[in-house]
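Missing here: one protein chain of the complex. Every other protein chain is in place.
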Amino acid sequence: MSQQAIFVVAAAIFGIGVYGALSQQSFVMIMMGLELMLNGAMLAAAMVWAMVAGGTPKGQLLVVVLMTVMAVEAALGFALVTGIYRVRKADITEKLKRLKG
Amino acid sequence: MEGGAAALTILVVALGAFLILKGVGDVLNPPRSTAPSRVPFSGGLSPDTHAWNRYHVRYYPMALLFLAFDMEMVFMYPWAVVFVEEGLIALIEMLMFITILLFGILYTWREGAFRWS
Amino acid sequence: MIADAVFWILAVLAVFSAWRVFRTDSMVRAAYWLLVSFVGVGLIMVMLKAEFLGVILILMMGGEMTIMAVFMVMFMMNPAGLNPMIMVHQNRAAMAAGFGSFALLSAVGLFARFPASVVAPTARATAELGTELLGDSMLVFQTAGVTLLAAMIGAVALVSVRGRFGPADEGSDAPEQQPAADADVDSSAPPSSTGPSSSAASSPTPPAPSTTPEVTEGAMPADHSHEGA
Amino acid sequence: MVVRSILARLAKKAPVPVFLISGIGGDEITDRLRLDDRLHVTDSPRPAMILMIAGRLTSDLKYAALQVHDQMAEPRAVVRWSPAERDPAAEVFPHFVAVDAVAAAAAATLAAAAVNTRDDLLAGSFPSSPPLLPDVEPNPWRGVGPWGQGGTGMTGGVPYGRPLPERAKDRDGLQLDQLLMRVGPFLPALPEGLILEVRLQGDVIQDVTVGANPFVEEAVPDSEEEELPAFPGPADLAPFLASLRVPVAVAELELARARHHLRWLGHALRVHGLAALGRRVLALSARVHSQGAGSSNALGSAEVVELRRSLERNFTLAWATRGIGRLSGDQLAALDGGPVARAAGIERDERCADPAYLALGFKPVVYAGGDALARWRLRLHEAEQSLRLAETAGNSMTTVTGTAEGPTGPLGRGPGPSSRLLPLLPELLTGLEWGDAVTTLLSLDLDLREAALTPPGSGVAPAWAW
Partner (left out) sequence: MVGEALSTAGLALAVVAVMIGGTYVAAVLDVLFTRLTMRVAVRPLAAAALPLRRAAQLALQRRTLTERPDAGTWALAPAVLAALAAVSLAVVPLTGTLIPVEADTGIVVFAAAMALVVVAVYLQGWSPNSPLSLVAAYRFVAEGLSYEIPFAVVLIGTALPARSLALVPIVTSQEHLWNVIRQPLGLPVYLITVLALSFWGPLALPEGQDVAGGTSLELSGVPRLLWRVAQLNVLVAVSAMGAAVFLGGWLGPWLPGGVWMALKTLFLLALLVASRQFFARVRTESFVVVAWTVLTPLALVDVFLAGIQAMVAAR
């Protein structure tokens, strides 16, 4: 359980999140990708707090802020998806592009 | 840390025990079925479609409110630990924070968004 | 030693379940795979002495992922994945970006030199966080409150249909869309979810969609993904 | 094997899980079966061991009974009792335990047979009933589609035998899937025999179609079968139907009314989550029965008063029913009286026209709320009133024939109360959450057996005549 090991795990989760956010067509699935990226970031932040920064409270605060970001992102994201579905009757990104054109 | 290990052990043991018991039940009486026996029960008639559908969650505004309001807990737990030491300032700050959040509930309630849409 | 083994089990669990999120057809399973990933990360945080953060992450995500599941089921066609489906575009580019960011970040983690300053075993992490929130970072704390309030009001105002700004579904009957109108869309893959669109949907049950063009989309990965689009 | 025998020995004295099906002539027996300590009546056929059929099955009920039979877990068996000497529906159950008893003893005999059959099933000396419906998938699907799951594309085909639900409009503006749910005749929360085709979006009802009444039998003209036996109607309506033709003792009618209301209350409480209390009320209703007319005291009225007092104070019950299932003015007018109308402030009661009742100082009970709450309060109040009337009535007889105030509404004038209520259901239930819809249905006290006396197609000639 070294710094490096945790960082690699965090990077792997982040990378999967990047893949998901870029490849998925459904808005909600894209949000899952974002959440995974934040998940990886939180793990890295927690590791930095515990192993690099020697337990400064600011490190914990960073994780808390990331969690808040996640909640806000989720709440507004779902609200937007609902609004989009209400009007467009679909929740996938392709449709939006098409409507623009 | 040691507590974590014990908790994890208990979690895994309980999870495993229940899965094993179900497995034992299946060994004792292997499930078998015919197509009519698999029809979901709704009083003796058959449905046309699968039950799984794009389920219209009638309380989705409340679910969104929950997402944001739930975050208050993250702040409240550390606050509770240092409350007595910090004294009045802690009380005032949390009162402010909660009051701000309560406006969210008030707004949602006033919009009638707790009711089934 | 045991701690290392537990860490690696949790790490593999977190990464594996994160990968399963995008490889399962059932929306409920996808959401709960994500939850498993969060639980894995939360438990690793507990091992890192960030006990409170790890547990609260699990607490938050329990609710959040259920809401995630509920919304995904609400808006995805075929939410249980009874027909296999892959709703991806630019798959290869995304894969490359994912691997790229993983490689880059891992390289940073493996080769950059961080100071090693381990948290004191006696630290009262939760109390410190509390003091920080009430003291130095008081503004962060209160800003979070305002941000959350804004999120709540914004979200509820966006979704509620009986708001005071008139019915929210006004104009929701979109005109029939012409898939071919846009050149940048693969014309063999017309809108996938317009099966019973506006006009047809006014009758309660349109006929089975097997004859509508939507069936071509999402059937096979090869047909479907807009690689290099 | 050892494990199994130990478990079987342990299980022997457990109450037998039965799924109750009540056919024609079985309505009173099922109530008595619910009171039997040896049985445990289940909500779903899945955990039941014994399918208990009381009464004669019509052809509509027969298919549903077969379906329910197949849904039960093994080991399972059928125990049945029928009032008819020859029951054509019996032939579909190749293996069953038939109970031969007069109606009065049927419940006790059925319960005893269920216990014996269960013990034999567990001991392995009685074979578990095999599946009865042919093992045919609802739609052929195997091998179709890229993974052989029966569908192609994202929503096409019949994956695993059934299509996926389709989208439909909604009051909320989100066009999500609409689930067609056929509920029916044996769903324990609904009135016996009621079949509904409900379109749900989420848990809100978009559309309701009331299915054919399974208690209505159409005689097959050219069949070799003998004549169908006369349909007796619901048992607890018998004195009221009799009073249409001849004068009947007021005490008898009022006892029957109290019994009906208590019986209804017992079922309603069970559905509202107060199963044990509901059973107590059912037992109370049975006691009113056994004491019969004539005895002027100890009719259980003290218990009813106590019950009423405690239920009036039950705030969760009030909370669960307040404001649910209000009828519009037109709908109330279509009812032409009855408890549902009286619970909405309409003071109409056939008994007011009967001098025998007026002599007893009868005044109809009227509540103002018009919701499910007012209805159960009214019925409880009426039950208490009826018991009082029965106590004071002595030997007085009704003087009016041709019409009567039945426990669910006026009889003898056109269609019966349930026949009047059934057409209102689609309008009434649309837009309600499923749980509220069940509360509404429950509060209306529908009786499909009574509705079968005046089937919708029969026009103006009600079947009261026979």
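Letters are used for the chains, namely A, B, C and D, taken in the order the chains are written, and counting of residues starts over at 1 for each.
Definition applied: a contact is a pair of C-beta atoms (placed from the backbone, for glycine too) under 8 Å apart; a residue touches a chain by one contact, two chains touch by 3 or more.
None of the values given here were measured: they were computed from a predicted structure.
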In the full complex, displayed partners of the excluded chain: B, C, D
Identified contact with the non-displayed chain, of D:270, D:342 or D:379: D:270
Of D:236, D:436 or D:450, the one touching the omitted chain in the full complex: D:436
Where the missing chain touches chain D, by residue: 4, 6-8, 10-15, 17, 37, 40, 43-44, 46-47, 49, 71-75, 122, 159-162, 179, 181, 187-189, 200, 202-203, 269-277, 279-280, 283, 314, 316-317, 319-320, 324, 433-436, 438-439
Those residues of chain B which, in the complete complex, touch the missing chain: 2-7, 9-19, 21-22, 24-26, 28-33, 37-43, 47, 50-52, 55, 57, 59, 62-63, 65-66, 69-70, 72-73, 76-77, 80-85, 87-88, 90-91, 94-95, 98, 102, 105, 108-109, 114-116
Missing-partner contacts on chain C, residue numbers: 26, 28-29, 32, 35, 51-52, 55-56, 58-59, 62-63, 65-67, 69-70, 80, 82, 126
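As a working rule, only the chains that are shown with their structure count from here on.
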Of A-C and B-C, whichever chain pair has more C-beta contact pairs: A-C
Between chain B and chain C, centroid-to-centroid distance (C-alpha), Å: 17
Rounded Å distance between chain A and chain D, as computed from the means of their C-alpha atoms: 53
Where chain B touches two or more other chains at once, by residue number: 50, 52-57, 60, 63-65, 67-68, 70-71, 74-75, 117
Touching two or more other chains - residues of chain D: 159-160, 163-164, 166-167, 172-176, 178, 180
Complex interface listing, chain D residues touching chain B: 3-4, 44-46, 63-68, 70-71, 74, 131, 133-138, 159-167, 170, 172, 174, 176-187, 190, 195, 201-204, 433
Interfacial residue positions of chain D with respect to chain C in the complex: 145-147, 149, 151-157, 159-160, 163-164, 166-169, 172-176, 178, 180, 199, 206-207
Residue ranges of chain B touching chain D (in the complex, touch as defined): 28-29, 34-37, 39, 41-58, 116-117
